[in-house]
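Just below is one structure, and these are the notes that go with it.
Omission of a single protein chain aside, the complex is shown with its protein chains in their original locations.
Chain nomenclature is as follows: A and B, assigned in order of appearance, with residue numbering initiated at 1 for each chain independently.
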Amino acid sequence: MPSQLVDKYYRTESLPHIWCPGCGNGIVTRAIVKAIDNLGLNQDDVCIVSGIGCSSRASGYLDFNTIHTTHGRALAFATGIKFANPKLHVIVITGDGDCVAIGGNHLIHTARRNIDITTIVFNNNIYGMTGGQYSPTTPTGDRGTTAPYGNIDANFDLCNLAKAAGATYVSRATVFGANMIIKQVENGIKNKGFSFIETITICPTYYGRKNKKGDSVDMITDLKEIAVNKVSYEKLSEEQRKGKIIVGELYKGKRPEYVEEYNRMVESF
Amino acid sequence: MGTLQTLYVVEEWCKGCGICVTFCPKKVLEIKDDKVAIKDLKACIQCGQCELRCPDYAIYLGGQ
Partner (left out) sequence: MTEKIIRLMQGNEACVEGAIAAGMRFYAGYPITPSTEIAELSAAKLPRIGGKFIQMEDEIASISAIIGASLTGYKAMTATSGPGFSLKQEGIGYAAISETPCVIVNVQRGGPSTGLPTFPAQGDIMQARWGTHGDHSIIALYPSTVREIYDTTIKAFNLAEKYRTPVILLMDEVIAHMREKIEIPNIDEVEIYNRKKPKSSPSEYLPFHVREGDIVPEMVNFGEGYRFHVTGLVHSETGFPTNDHKIAENLITRLINKIQDNVEDIVEYEEYRLEDAEKVIIAYGATARSVKSAIDSLREEGCKIGMFRPITIWPVAQKQIEEMARKVKKVSVIEMNMGQYFLEIDRIAGKYTTVNQYGRVHGELITPEEIISFIKEG
């Protein structure tokens, strides 16, 4: 018998999920569900929208209004859903390839509109579903099946990207700090505007193996060591900052939200 | 919650990654035949770290 949380919010008949042993996606998905539970949202009022990729399979396992869309377009579908029915809490589950490669333009425009959608990126630094090709977040020098000699691309800082594009809640957490993900998703949903939560997850099967990062336990242990909050990070020397990632709530802003602005325009007639 | 909780394992969902075993602060768990097993329930402090990081929803704290 599953836990009460899983029993209530998952379509348990579709479990176990397709993710590999030690994949962090299940950890992030549970954290999202826990946040929804903590907020006491009615399942009928929540819409989970996902794109294509390993992480985007999450929507099928969850007992809400769910839609598994096309590659990169989750935010565009979500925009249509939220704009059409603003009563729905629209939560987007997406991956690094889905959200910032093929879907990168949709990300910046959804952030620009500051439409009330909460986006959780499962960043595992790799294309997992297709077998380990380098993604826009694969660190320079790391390997993927399409970067057999090491990745020569610069990698995106997703949070800086989302902030620059206009998101009004931007945060980052790792699967080691899953409690932090829960809190951030809660705050992201509460934010009336576009919320962007980058979760650093692990892909032991492809990214881990290709880059000799060890197994899932080693990879999570690594995350524990490299994740620092903003205050601590600022105290570190240039040398000490190497390889570290900043976690926590990185930006909170206030800007008009898209649907509210639309309604304001309509009321002005 | 004031109620006493205990550990449950959903064996058929466990993929044996060992994340829960590693991050259990009291060494309550072990991997046995590729599945999680409760080694020392008395040592459990009900912190929920195992449930928090189990990618497969195969271990959790529930009411007794």
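Methods note: a contact is a pair of C-beta atoms (placed from the backbone, for glycine too) under 8 Å apart; a residue touches a chain by one contact, two chains touch by 3 or more.
Not measured: the values here are computed from a predicted model.
Chemist: Could you tell me which of the visible chains the hidden chain touches?
Modeler: A
Chemist: Sort through A:6, A:78, A:175 or A:189 and give me the one touching the missing partner chain.
Modeler: Looking across A:6, A:78, A:175 or A:189, the contact with the absent chain belongs to A:78.
Chemist: For the chain not shown, which residue from A:2, A:60 or A:214 touches it across the whole complex?
Modeler: Answer from the full complex: A:60 touches the omitted chain.
Chemist: Even though one chain is hidden, which residues of chain A still touch it in the full complex?
Modeler: These residues of chain A touch the chain that is not shown: 11, 14, 43-45, 47, 49, 59-60, 63-70, 73, 76-81, 83-85, 87-88, 105-106, 109, 262, 265-266, 269.
Criterion: only the chains that are shown with their structure count from here on.
Chemist: Between chain A and chain B, what's the gap in Å when you average each chain's C-alpha atoms?
Modeler: Between these chains, centre-to-centre, one finds 26 Å.
Chemist: Enumerate the contact residues on chain B facing chain A in the complex.
Modeler: Of all residues in chain B, those touching chain A are 8, 10, 12-13, 15-19, 22-23, 51-57, 60-62.
Chemist: What does chain A use to touch chain B in their complex?
Modeler: Chain A residues touching chain B: 1-6, 10, 15-17, 19-27, 30, 175-176, 178-179, 204, 215-217, 220-221.
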